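Apart from one protein chain that is not included, each protein chain of the complex appears where it belongs.
By letter and in written order, the chains are A and B; residue numbering begins at 1 in each of them.
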Amino acid sequence: MAAELIFNLSKETSKMKKIAVGLCFAVSTIAAGISDQAIAADSPLPSNVRVVIGSTSTGGDTYQVSAIVADALAQKLRINAKVDAVGPTAAFQAIAKSDDGSTIMLFHDQSYVGHLYGVRGFSDIFKEYKIGPTVAINPGDSFLVPTKSPYKTVDDLIQAAGHDKRIRVAIQPGGTSALGYTALKNAVSVRFPGKEGNVVAVNTGSQADKNQLLFDGNADVINGSVQANEQYTRLPADDQKAMRFVWITARKQTLEQANPEGLGQTSREQLLAFATPAASVTLDGTKDWAFDKEFFLIYNKDMKPEVVAALDKALAEIYAEGTIQATLKKSFFIPNFMPSAEAEKYLKEKNDETKKLIDKIR
Amino acid sequence: MDAIFSSLDVTYFLLVSLGTIIGILFGAIPGMTATMAVAVCLPMTYALDLNHGLALLLGLYVGGISGGLVPAILINIPGTPSSITTTFDGYPMTKNGEPEKALKIGIASSLFGGLFSAAVLFYFAPTLADWAIKFSYVEKFLIILFALTVIASLCKSMLVGIFSGVLGIWVSLFGVYDMSKGGNGELRIIPEFMSTYLENGFSLLPLLIGLFGLSVIFDEAQKGVRDEPADNVKLTSGRRFQWSVFMGQFANLIRSSSIGTFVGMLPGVGGSAASVLAYSQTKNFSKDPGKFGTGHPAGVIASESSNNGLTGGALIPLLSLGIPGDSTTAVLIGAFTLQGIQVGPLFIGENRATWDIMMIGLVAANLIMFGVMYFAIRHIAKVITVPKYLLYPGIMMMCVVGAYAINSGIMFDVWTLFIFGLFGFLGTKLGLEIAPFIIGFILGPSAEVYFVKSLESFGTLTIFFTKSPIAVFLWVLIAISVGYSIYSTRKAKSHERHAGNGEAFAK
Partner (left out) sequence: MTSISDLFKVQIDFERSHLLFPTMIEWLLAAMALAIVVTHGPKWLAQLRGASIGARIKAWEVDKRRLFGCLALTPVYFAAMEPVGSIYPNTGVGFLITSYAYGFALSWLFVRDNDRRKTLLMALNALITPTIVWFLFAHVFRITLP
């Protein structure tokens, strides 16, 4: 501790030299800190950028994508970029205070889905904030049943619900994982009108809790992810933990871009068998419902246009170089860059379509 | 085997050492935790390969958990939530002039707990993981209830202690019913206009260091910040450390390490419960429970061996189910996924070399932790000779850094420090007991989720008794714990009556 150091030093006042050294150290470090400001003066972006994310987990997919993107941006623009996992409410509050680009947010579809489900703390991001570029997709969102389950496919589940069997689906309420549940319910209502009440949500939290519900027999099907559950699907059938994929919610053309090795010992080919059209959850009787979990930047409403342009340009160059794609794909993300104007239009449409689905099933 | 030896180079052990030392630093600073140490160093591992990255992170984990004992013993501020119980007997030992002895006991116990849990992890991980998943909502609720009943054996006045504990639970429920735990995201207890700051309630760490750190500074300020004359603060005026202090403590070491490992193994129960359970069980089994709280080495041994027992325990579900056992291992998952390694039920079988290397790293980190701290202790202990007018501003700044950093930069967490500093300062004057309050606060949210979800899933109250043999066994433990507390309070009361008047309010 510094206080102790100083105290002991001062006992021998002849050692003023050391104190002087300490002072020089103090002054020089401050100078170093301040002079960081000056280096990147030619870029409209501040030299210290904070990337806040809508998740509090530093082990989750949002943090991972953010770390990869922030790192690439920092190298490209020669700035410091730091990812802070503050959670949705604090992240929105932070960007609301910063219009010079010193704080930007990275999050996924939850940012508007939360609002559509009426979750506290989520406002209409298309009105209150500015949408930045999209960067990547996590195609791993999936639904699983125990290997011993009588239901082998997602169609079995829909059929069973249509024939008055109660299907309990473990999800985290109000989030992107709840969307799959809503879509499943919608598919039942399209194919067996009036029977959608047989699909019931078991509201729970972490992946651990969802798995536990399946082991306990308190859920028939759980929401999970390819990343977290793939090994469970390879356990011998007599293991109480063994599971089977029935549905992967990502779009076919997204999943097709994954590395052919897929994830773990499950190849891309095998994964595609659980996505549309092989595993069909209908939206309206003709078209299948599919959903990509997309990551994008969110800015302050009044963010300076030159900063927006600078970030678009930097990301466009990063994606043109092509190394970020390999990094993303290695972690089972699908690179998906769209500049901010295009991203805003695209996400707004996605928002409106999702709103229709949620309003119908409410 | 070749893969193992090619990774076990000098760099590997240097990284373990570096991680351990940085971890100890984070653990020793009030408000900084092992989780934070792992989180801030995670980006550094991008440049390393998996085995070298894990070396650094395992060192950080072990060092961070161990470092918490230093401020707990020396200045009565737990460096991490799991070292709360270390203050109970560690700080009294310092006051008795035995800071060095207390630190050495703590470090040696940490080493034992760490190695014990590493051994359990190595030999029984998959078996124990299969057993751990038998704990559903119901059993987890009962474990937490069990941990809550130990409040009764930790408090001075039973009624006031339980009141403080319930108050702690109540405060922990402020804000929304957390959706990420399966709640419905609705606000309760606090009014709408406060939801900007209190939507997610108070954070544990700022609350903890407010109650233990700031309130002590306020209390000293009230008394006029008088430094004891320098002669009184002798580092070794009491008895010196001797290994013989562990004589007769073997049962305590094994019991406490096992409790730590076991609690670490159950995802969602919360690591801080481990040291609380271990401390109170040791007290209950002891021949003279009256000595606890006055500087009894057995208290430090129980607390520290159990919180290091956590490390191996929390790695069990991580490496054999892909599910983190505590908040620190939740961050470790990130290190695996960034390297493209999946953790799940097949991890150990498919990554034999990584698994062996991790075990070596874990053992090495524990040994290095012991070596570094044991020989640095003489210098660390000098902190207590620093005059308070220089020490307190420094502590205050560290608390601010820790509080601000805990949720990656939220100013309200710094205000939480102040609010609970004041609360602790005034509360203790009114007889409120801080330890039960904080235990209630820590366990409250999990108690709620597991209680409500049990009823939601099963729809009947009887399920708490009929769910499984494990549930029945836990009820037996709860009954023994409650019964014993009542018995020992009665005994203490009759002692008191002989001695004369009691005191509750006139503190």
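Points worth noting:
As a working rule, a residue touches a chain if its C-beta (ideal position, glycine included) is under 8 Å from a C-beta of that chain, and two chains touch if they have at least 3 such contacts.
Just so you know, these numbers come straight off a predicted model, no measurement behind them.
The chain omitted from view is touched by exactly one of B:14, B:119, B:167 or B:492, namely B:167.
Screening B:293, B:371 or B:394 for touch with the missing chain picks out B:394. Not every partner is drawn; the one left out touches chain B at residues 36, 40-41, 43, 159-160, 162-163, 166-167, 169-170, 173, 176-177, 183-189, 214, 217-218, 221-227, 388-390, 392-394, 396-398, 400-401, 404-405, 408-409, 411, 414-415, 417-418, 421-422, 429, 444, 447-448, 451-452, 455-456, 459-462, 504-506. Within the complete assembly, residues 1-3, 5-7, 10, 13, 19, 22-23, 25-26, 29-30, 32-34, 36-37, 46, 48-50, 80, 82, 84, 98, 100, 102-103, 203 of chain A touch the chain that is not shown.
Note that in this section only the chains that are shown with their structure count from here on.
Residue ranges on chain A touching chain B, taken from their complex, read 1-4, 6-8, 50, 52, 56-60, 63-64, 67, 71, 84-87, 89-90, 93-94, 119-121, 172-175, 202-209, 211-213, 215-216, 218, 227-232, 234-235, 239-241, 263-264, 330-331.
By the touch rule above, chain B contacts chain A in their complex via residues 39, 42-43, 46, 130, 133, 136-137, 176, 178-187, 195-196, 199-200, 267-268, 317, 321-324, 330-334, 337-338, 340, 342, 344-347, 382-383, 385-387, 390-391, 393-394, 407-410, 449, 453, 456-457.
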